[in-house]
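Shown below is the structure under consideration.
All protein chains of the complex are present and in place, except for one that has been dropped.
Labels A and B are assigned to the chains in the order they are written; within every chain, residues are numbered from 1.
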Amino acid sequence: MADGNGSIELAGLVKSYDGVTRVVDGVNLKVPDGAYCCFLGPSGCGKTTILRMIAGHEDPTDGEILIGDEQVVGLDPVERRTAMMFQSYALFPHLSVRENIAFPLRVRGAGTAERHKAADAMIEKVRLTELADRLPGELSGGQQQRVALARAAITGPRVLLLDEPLSALDEQLRVQMRQELSRMQRDLGITFVHVTHTQLEAIAIADIVVVMEKGKIRQAGPARDVYDQPRDRYVAEFLGGQNVLRGKVARIDGGSALISADSMRDVVVPLGAHGGVAVGDTVDFAIRRDDVGLSRPQAVSPESRAKVPSRVRSIEYQGNFVKVMLDDVGGDELIAYVPDRIFYLDPVSVGDVVLAGWDRDKARMLAR
Amino acid sequence: MAKRRGTTHNRTTHNRTTHNRTGWLLVLPLVVVLIPFFVAPIVGVVVASFVQSDGFGGIVPAFTWENYANIFTSRLTLDLYWATFRFAVFAWFFSLLIGFWIAYFLVFHVRNPLLAMGLFLLCTVPFWTSNIIRMISWIPLLGKEGLINSALLGVGVIDQPLGVLLFSSLAVVIAYVHQLTIFMIVPIFNSMARIDKRTIEAARDAGASRFDIVRLIVFPMSKTGIALGSIFVVSIVMGDFFVVKVMSGGGSASVVGAFYEDVGVLQYPSAAASAVILTAVVSLMVVAILRTVDIRRELTK
Partner (left out) sequence: MSQTAVLPPARASAAPRARRRAPDRGGRPWTFYVLAALFVLYVLALYGPMICIYILSFQDVRGGLVFPMRGTSLHWFVDLFTQVRTGDVKGAFGRSIRLAAIVTVLTVIVSFMAGLAFRKRFVGDSVVFYLMIGSLVAPGLVLGLGVGLLCNLLGIEASWYGSALGAQLSWTLPFGVLVMFAVMSRFNAVWEEAARDLGASPWQTVVLVILPIIAPGLVAVALFGFTLSYDEFARTLLTAGSLNTLPLEIWSMTLNVTSPSLYALGTVTTIISFLIIGLSLGTIAWMQKRRARKTAR
């Protein structure tokens, strides 16, 4: 058994329950040892199924799963040296915190003294010493999560699989436990695979974010890449923070396309890696909402900025920035996040005609 | 270490067959009891109903319809079925009426859940005691010199004891309701306890009166419980003979009573034929009730 190597490789992974619809549809992915990987997608996109297949609670219909370069399909969870933290934790209601955490040692035949010692060390690590004799039913959500984490980690697995670990908690606790998960992952130094449907959660903790839709991976990469450089409309919209606009290519000019749509004329977008775009194609491009600035129609702006005339539809104050919603552009909404201080230098109001503008090289062409 | 189980294709089928095997292994003991002690006896009775009797307790292994012909041409049998059926209807009606309102009271009117559970247990305790004893315990109350007659005489409502109280059809129905209401209360209580209290509040919000709520929300949502309770009550009354025998004082006969007398005089084939018809009638009634709800889905969910 390759020791300590918690790298994961999924190759052509397929899962189908009825032989017709594929819940997981040909997933390929490599997660390096010791990474924090988040599967992100709406419910029913197959992310939990992938997790359960890595854990060994379900067998793939087709494809390979390698952990530490070793084929694990058909092995029991214990043989894989993975551990799973279940959604809503699945703590045993009849066992105390200590007994819950010592459970994996107990079933491996460890003596009472030995396993209690190991459990107590773990309990201290997750800061539950005072509650060691409580039953799970009497713990708060956050405490239960820490017990579940300790129980999963006590046997020193090389991969920890977390199924929606924060969904049972309230907003405030979620942020706190998010940090705790990060800390534990650094402490243990093992691979974490975390499934969630919350974008903020994923980009806040993950080294690698895997965005899924309908059983397929849409984009996988470091959190910042996925957020800042979404590959396609789906990823951009799911992660948020982006305006996705659609238009027709009017002209190709060097490394840029000039795109037009209703109420948008000849907006210059760098082609980037999308060299195959031809005149007449309908294309999507994205521009981050905080890259969009507003100016009065008569104001002069440098040639290097793309401009779209629009009108303010509504304004929401968000604290450190102001969310300004403009009239749709070619059927897509256009939103600007204007920093609080800049907005109030020359506040616009609903109904004002404005120019929404951004630096040309900030726009990104999306894959179709 | 890299061991593989089967080809990729049959991994899932492998899983399914594994569960079929464990499933059957786990129900095997149940089946091992039910086959010789339910299926075989019923088959045995069916077979016995088609053979001839030699008149001395033995049987002649020759096929005949005679046992059934005798039953269907006998005025007595029809009367027996009619009498038993009538008892079943009365017992069903009163036990449902009482059981429904008791369950409703416990679930929706008792506010302290611990108290409700305690009162519920109070209702169920007699279920775990002897039926026969509970039945004969009506004798000191309903008899000619029983408490009720003495009280009525004492007050002066009547000037001679009512004979109709004990050893009568009334007594039979009382004993049935006494014994069987519990079979209504428990399943109806369970159904009602599962009703989300917010649906009641929503109905009140929409302007429903208390009566509307019972009629339109509580009653339909307790259907499973009512169906289950009805199955118990109907099948028990149809299969009973000792309540009728004791409480009617011999005045009323029942299907099973007649059947038991056949057994007593060793008329096995005709008893078997009667048993087959009875079982068929009870099964039909149960199936009719089962058609109204999917009991298994409700029970295992």
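The working rule: contacts are C-beta pairs under 8 Å (C-beta built on N, C-alpha and C of every residue); 3 or more make two chains touch, one makes a residue touch a chain.
As the structure is a computational prediction, the values presented were derived from the model and not from experiment.
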item	value
Residue in contact with the excluded chain [from B:Pro41, B:Pro113 or B:Gly163]	B:Pro41
For chain B, residues in touch with the removed chain	19-20, 22-31, 33-34, 36-45, 48, 98, 101-102, 104-106, 109, 119, 121-123, 125-134, 136-141, 143, 145-147, 150, 178, 181, 190, 207, 209-210, 231-232, 235, 238-242, 246, 256, 259-260, 263, 268, 271-272, 275, 278-279, 282-283, 286, 295-296, 299-301
Footprint left on chain A by the chain that the document does not show	55-57, 76-78, 82-84, 86, 88, 90, 92-94, 96, 103-104, 106-108, 133-135, 138, 151-152, 155
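Going forward, only the chains that are shown with their structure count from here on.
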item	value
Centre-to-centre distance between chain B and chain A (centres being mean Cα positions), rounded to whole Å	57
